[in-house]
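One structure is given below, encoded as structure tokens.
For this depiction, one protein chain was excluded, whereas all remaining protein chains were kept in their positions.
To keep things simple, chains are lettered A, B, C, D and E as they appear, and every chain counts its residues starting from 1.
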């Protein structure tokens, strides 16, 4: 049994983790690494603020530490990539953040990427991160759908807002590729791409695909 | 039989294609897409100049056109990504360039990437490309090993030069991750990483890993 | 008889070449270099796609090779500057691209340049090029007039759309100088400048002016 | 009694806090805000890793929460500005980070800033932060003195290394202003400036000066 | 009596100087440096053009030269920072420009700064300056209120326009902090911040706060 890809959703929502798990099904193969998705029990129900981002780092590091020996790679499945560099420091394994991988993958699909955020307060946090990534020259805009947790459970409304924001990113800001600025919403990806007419990257899928590739390439022999 | 990942080495060297083929072995799985590597018969023995880069585009597009129906994704396996955008325009499939994927993958492994080129004349071409990619803020330097085709067949000498250049990129230019600026040299990757002490990205592996992930994720059902 | 400036329109349209020829009349002088404008017979009627751009490079290089001995400088008269760097590599003469010269000249006339493209599909190609040029900090926007070849023959409609797009670039994107993103439309320049109220650069004139200056300066003696 | 400037050293070292306290003496005035410096008991003896940075955020936020009502401004006195944005989110007061203020102040003293770090592992963390700040165009280099905690207590050796690194930043990287990449070392500032011959910014002083100014300006009446 | 902070308003308007003087009252302290505000008799009534900016440099340098011996720092109180680098060259004292300090202070309050200019013709001048400062990656937009001198005396109208422009900078350009692009308008700051709902920096206060801090820190003993 080879090393696994551990996908850590740093919030405590089992619903989100289940959605992530479903999204990565196509990346599993009989002879490839396990892909294990898990919530972080100590995390908040959702990660909405900088405090939430910073607050999950220590428990996430502990969780990862327990998994270290069985891990081939880690994926941090929150669009603020909490603890990405601390985990890279702590672990001997490769660590992938979904925001980083989602944005970098988008750069292979269009010249200017737009981001669909959930909350307006996340936008400056994302911008700081894209600045740290050094990709602002390719950045179109980052706009929120502006729905609270309760409203997000209304899938029609959520999708409608995503399409609206996607159209604005394309028409007013010149985006030719979109990144979904959250985990656990892969079910909207294909329809959103269809509705807006430009590629849409689901960041967890992007990150797990890269993680699986890495584990396969670094395997000493075969699975 | 599902769609395949076609890896097109746009030069005519069977040796290079064989090396690429060997490098992607770990990315193959029983239930995943085929990964088919091929040379471009019309291509030059090696791609060394801007003329070589531009000259292979039309035959590469023709080759890809023939493969379109069986393709799930294309990978252009030359570090100048010749014809990347023309093929994206022509094909309904995703197209990955090894320079693009190699550099973007490097951005997940260090803060400043250095590139080991073969020839000095390739450096300004690479720089134009990194500028077009908008990643110059993360760029450390791009330095050539400066060996001709004949000398490249001397593996000891080639590796020695790669290590020298890698050390210079790290010590004098602050690179904390390296990208191999050529296809077909995956056999040096692990030893180079060991010798220089910072991660080294082999760009064809990086690109094929992303391509395989994409094909799996876009498959309507199972393989 | 001294060396000439060869202006190669890489499409096969004699109408476009005639328009270019007319536009550069004021740059001719009795004691200066000849300015010879020519179409590329092997080129498509118009250059609209990345494939068109890439496809004209090899025939353009052959044409330039034939002209080498009589040339003092080359100008590539297509706003995607096809083969610019391959020709620089091949030729001992200076090579000017109209997009490069048009944009650089615009930087002497305003702080943020806007580009009037013909087709929407050209915009990401232009953006990649401006990124490679490293001038995105001065870039306002690049917007298409969105007219097909047939519609472009309607001069009133073409001019009306140029003025509309020019106004949008100025008012909504903060452009204070415009570049015409195509060759062969110099006849609209002065009126467009008048209508929009900010300077407008015709890129072929900008490039040929620089080429003539270069040939004069590098002449061993007098003409 | 008006609101105070709280300077939180997020490590537990009383020695560092005492050094900070001494450095800000000139910024105190009879009719101005109190400047209160404190260690964070829960913090590590020194902040050396990304984990240390992330780990002090939650206790620092709690400490700041207790001080909120008496605070006019907060200063986070660690060169990685841990929790800067989380505290900005939590508090109704202005929050200053010493890295941010130190770098921005340096931009008023020279065209290219160099940073003297303590440990090599801090450099990529600093670079990510300068990227997020959007100031990489003004960045010369960030080089470590490479001394461990024990060696730092040898003041002669520490100063000697700072001067060496300062000279390298100036001569080899073109820095014309330096920032000390750590808190609690103000005692070296003037001598370092003298020895290297370009201005040197002590970041805690820079941040506290800005914080005092802010508290004075936002005071409803007088102290 | 210690060295003073000299705030030079490089226009000849006593009204503006009086407004500046009032704005810095909270930065004065019994035991701190004097803050002396003065107009430049040779300056124009207002600084509106590049010619005005350039024209005040020589008389400003002469004025500063007379004050040198009593000065601890200079503040140039015009949003184009005329003569900033010439005075830095001439004087042994620190020199602060209000545009530089205003923008840098804004970078501690939001991720993208917007600027409220007075005249449209100032905008490209500001952009050149922000480019020289290397902060364009953090720049949202710079928009003029477009009122002439006579209209500026109508405070209601001026404030109304500032609020309109502030809202546009926030809503359409994504600014999350504003800088007032002129001296002498501190009286609007708090109300503008309240009306637009994001922080507003008054640049003269920002610069004088930094200057006072500097003078205190560089004082050999006490005042």
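What we mean here is this: contacts are C-beta pairs under 8 Å (C-beta built on N, C-alpha and C of every residue); 3 or more make two chains touch, one makes a residue touch a chain.
Here the structure is a predicted model, which is why all the values come from computation and not from measurement.
The chain not shown here is in contact, across the full complex, with B, C, D, E. Taking the complete complex into account, E:54 is the one of E:31, E:54, E:155 or E:194 that touches the chain left out.
Touching the chain that is not shown, out of B:38, B:127 or B:219: B:127 (per the contact rule at the top).
For the chain missing from the display, the contacting residue among C:16, C:56 or C:101 is C:101, taking the whole complex into account. Contact with the omitted chain, checked across C:135, C:152 or C:195, is made by C:135. Looking at subunit C, the residues touching the absent chain are 26-27, 29-32, 94, 96-97, 100-101, 104-105, 107-109, 133-135, 137-138, 205-206, 208-210, 212-214, 216-217, 219. Contact between subunit D and the absent chain runs through residues 110-112, 137, 174, 176.
Take subunit E: the residues that touch the chain left off the picture are 49-51, 53-55, 57-58, 61, 83, 85-86, 88-90, 121, 125, 128-129, 131-134, 136.
Keep this in mind: only the chains that are shown with their structure count from here on.
With steps allowed only between chains in touch, the distance from subunit C over to subunit D comes to 2. For subunit D, the chain whose average C-alpha position is most distant is C.
The pair D-E is the one among C-E, A-D or D-E whose contacts match those of A-B for more than half of the residue pairs. Both subunit A and subunit D derive from one sequence, and where they touch, over half of the residue numbers involved are common to the two copies. Contact of a single residue of subunit E with at least two other chains is seen at positions 136-137. Chain-to-chain contact here is organised irregularly, matching neither a line nor a ring nor a star, and falling short of all pairs touching. Interfaces, counted as pairs of touching chains, are A-B, A-C, A-D, A-E, B-C, B-D, C-E, D-E.
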